[in-house]
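A single protein chain has been removed from this complex, and every other one stays in its place.
The chains carry the letters A and B, assigned in the order they are written, with residues numbered from 1 in each.
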Amino acid sequence: MDAAETIAERLNAGDRSALARMISWAENGDERFPAALAEIFPAVGRAWRVGITGPPGAGKSTLTNALTSLLRERDRTVGVLAVDPSSPFSGGALLGDRIRMEERTTDPGVYIRSMASRGSHGGLARAATDSCDVMDAFGFDRILVETVGVGQAEYEVVGATDTVVVVLCPGAGDSIQAMKAGLLEVADVLVVNKSDLPGADRLLMDLEEAVTTRTIRRDGTDAGWKVPVIPVCASNGDGVSDLTDAIAAHREHLSSADLDSIRRLKRVAQVRSVVGERLDEVLFGEGDWAAHVEARLAAESTPYDVAAAVVTSILAGDSAMSDALGDGNR
Amino acid sequence: MKPSKTASAAAPDSAVQEARVEAHDARQRWEQAMAAASLRDVEFTTLSGTPLEAVYGPEDAGVDPDKDLGLPGQFPFTRGVHPSMYRGRLWTMRQFAGFGSASQTNERFKFLLDHGQTGLSVAFDFPTLMGYDSDDEISRGEVGQVGVAISSLADMETLMDGIPMDRVSTSMTINGPASILLAFYIACAENQGISPDKISGTVQNDILKEYQAQHAWLVPAEPALRMITDVMSHCASVAPRWNTISISGYHIREAGSTAAQELAFTLANGMEYVRRGVAAGMDVDSFAPRLSFFFDSHLDFFEEICKFRAARRIWARWMRDEVGARDPRSWMIRFHTQTAGVSLTAQQPENNIVRTAFEALAAVLGGTQSLHTNSMDETLSLPTEKAVKIALRTQQIIAEETEVAHVADPLAGSYFVEAQTNRLEADAQAYFAEIEKRGGVVACTESGYIQREIHRAAVAYTQAVEGGAKKIVGVNTYVEEADGKPEIDIHRIDPTVEEEQVSRLAELRKTRDAAAVTRELEAIRSACKDGGNLLERFIAAAHAYCTLGEITSVLREEFGKYEEPRIL
Partner (left out) sequence: MTKRRIRVLVGKPGLDGHDRGAKTVATALRDRGMEVIYTGLHQTPDMIAEVALQEDVDVVGLSILSGAHLSLFPRVREQLEERGMGHVLLTGGGIIPSEDVESLTEHGFTRLFGPGTPTDEIADWIEEMMNEKWKGEEKPA
């Protein structure tokens, strides 16, 4: 069984299987991960992380592939994280994004990893950020995180990336009105893919209009940045270099001071999410508080009362549940 | 079953009224009996999952015999495409064969012809199907396994050695590189002193179903469709007896589709080929008579018969009334059938003889022009001589002993058969509308819509079998424990086949005229760019002994490789 230091050492030496293993640890919340991360953390911070998201059918995988090809032509190494939804029924997942990137499989300058959302409530953001950190430390110049455009996934992984590209395409359901709430706000760059199809010009115009009037983000990460809207035809490569230019421009825009503070904010969010996950695990995963909570609810306290009592008892450093909640077995 | 109307102009009103009441009462009694009856705990549906009534009556049939059925050999051809049907000529008994080297397959062909087979059907190995030479790195381990390895005209000459190409019709199951193999065939005939206008046969050449189901593709859709229209136009002038496409549903069905999907997607693909031919400037009647079809015959006896009848009627109406074809031969679906490979079981393989027999009978009652019957051992390996002989005898027994061949479309007029034929036609029309809505069959293929429909049906079937709703003898019912090793011999490919092919190719590359090869490959490259007829260029390249792989390399360079969309 591999120790944290061994894996970290191998990763620093450029061993891809160690890279793959560390990502698994991150995904599974393996207890060795924090120690291993600590070993490689000094190398984190070099890679530029781009999130690629948008509604299903927009051609994100094809675009990710086209972007990767272009980056490779320019001698950049690329790490790709392809996120797909887990089945809400079975918890399993079919991870098939990499089919679209098949030609990259044997390219030593590219690494592709498929990740399931695992019914995420923040867990995905953490796993994605951790995986990006690992790929970053390994030495990739660019990291692309591709997420499916349903559920919460795209908002979660936004926290893991520096530039968010939202990909749309002309056709039924991709008008501005139909766009999912928040998708416009989250975008640093907008792409109209399949730009050769009818309706593309209209969509371009509508988007250009929409970005001038969208809400400014509360965290101010978009201050002074005019979101470009770029027509692309990912299947033949048209417009992809315009996209890389736009991403580079966004990187420029985030001057180093801004970048540090933005990234720090994201790290705070990451810590919060890890704290939340950890607490949940300690109380309800490893601990037996679920039974106590159930008992308390059965004694007719509202969920809010019970929750308030739990928080109070944690802050009071009091781990005896029955004391905190009062005697539920009257 | 709806209550029947009794029509009688002469009968007094009260007699009519009485008869009506009687019929209504009879209906009620039957319904009560059904409600009270204890029924078997089974799903009463077709194999495809369509619910069935317990009994069908005159009102269910819903046909105008003149308009909807006609007579054999007459529009809309529901009852068959030839006036005399099997009285004139039995269906062609055409067993698919091919394995190992060209000379081994040549021997199998002669065996089958000696035993009464009336047409040849060639199976190619995977490297050939994908356009690779036997000595390509990617072909390692695959040469001669599922079919014969043909890398050049030299191999084709060996394959057809001693077989009179002007008297035997040959069907070649090849798609991505179909036009190249056809070129080898034509060049081979020419070398036998036979002009192309004398050869007859079929090349499958149906690329749309490759993208959708069989997956032996080469280049992307547009250039692939262009190569198909090149074949259609060149054959129209030099090889008029040659069927240029076998528009196939078999593979779609084997990939897991329902009968309605098989029907709909096959015909939708066919319609696209017709549109492309017309768009390429050809008169529809110049190529449509030479389009042929290829369907599956699965175990749901009646659903299959109805599917064949519906196919003929749909196509006839579309070709005449929508496309405006004037030649009646353009309106006819002539088809080959293969019994369903997916219905065969590895457990208790002898049972497969019985399954194949039912499927073959359905195909004959459905009016097929040509038939391949599977051998019992095909879930284990390629068929042995003994097994393939039984499969052939199955057809011969149907032809000689069951007497079904004396009467055309004998099931016509059956309430059930006409109702199901109508139902399948309606299901197909619904798919045509959906495909149209989604931008046409090429768009539906590139987006993966058709593949996903097929996959969903496949998963539903698997779940039905594994859940026990669908019973399969030997697999989830009447299972025999001692089913470990089958008691039958299986066919093995001689491992030296690959080595021999590799050395044969090395020899060929040494002895042929290198300058001619270069010249012909360049001519192909130019034709790719300037739109010249590629089949013509392939024939010239065949004569120069260019190899399959050399030609497909040029095509891939010029047109790119096809990339499959994500389905799962």
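Here is the rule we go by: contacts are C-beta pairs under 8 Å (C-beta built on N, C-alpha and C of every residue); 3 or more make two chains touch, one makes a residue touch a chain.
Small disclaimer: the values here were computed from a predicted structure and weren't measured.
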| item | value |
| --- | --- |
| Omitted-chain contact residue, chosen from B:D135, B:D155, B:E254 or B:E550 | B:E254 |
| Options A:D201, A:D245, A:D260 or A:E281, residue touching the unrepresented chain | A:E281 |
| Hidden partner chain, touching residue among B:Q145, B:N191, B:N351 or B:Q396 | B:Q145 |
| Options B:D197, B:D285 or B:E564, residue touching the unrepresented chain | B:E564 |
| Hidden-chain contact residue, picked from the options A:R49, A:R113 or A:R142 | A:R113 |
| Of B:A458, B:L508, B:L521 or B:A540, the one touching the omitted chain in the full complex | B:A458 |
| Interface with the undisplayed chain - residues on chain B | 126-127, 129-130, 132, 138-142, 145-146, 210, 214-216, 254-256, 345-347, 379-382, 455, 458-459, 462, 465-466, 472, 475-476, 484-486, 490, 493, 564, 567-568 |
| Chain not shown, touching residues in chain A | 1, 3-4, 16-17, 20-21, 23-24, 27-32, 86-87, 89-96, 98-99, 102, 105-106, 111-114, 116, 118, 123, 127, 281, 285 |
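One rule holds in what follows: only the chains that are shown with their structure count from here on.
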| item | value |
| --- | --- |
| Computed distance of Cα centres, chain B from chain A, in Å | 47 |
| Interface residues, chain B side, partner chain A - complex | 447, 563-564, 566-568 |
| Contacting residues of chain A [partner chain B, same complex] | 57, 61, 94, 96-97, 99-100, 102 |
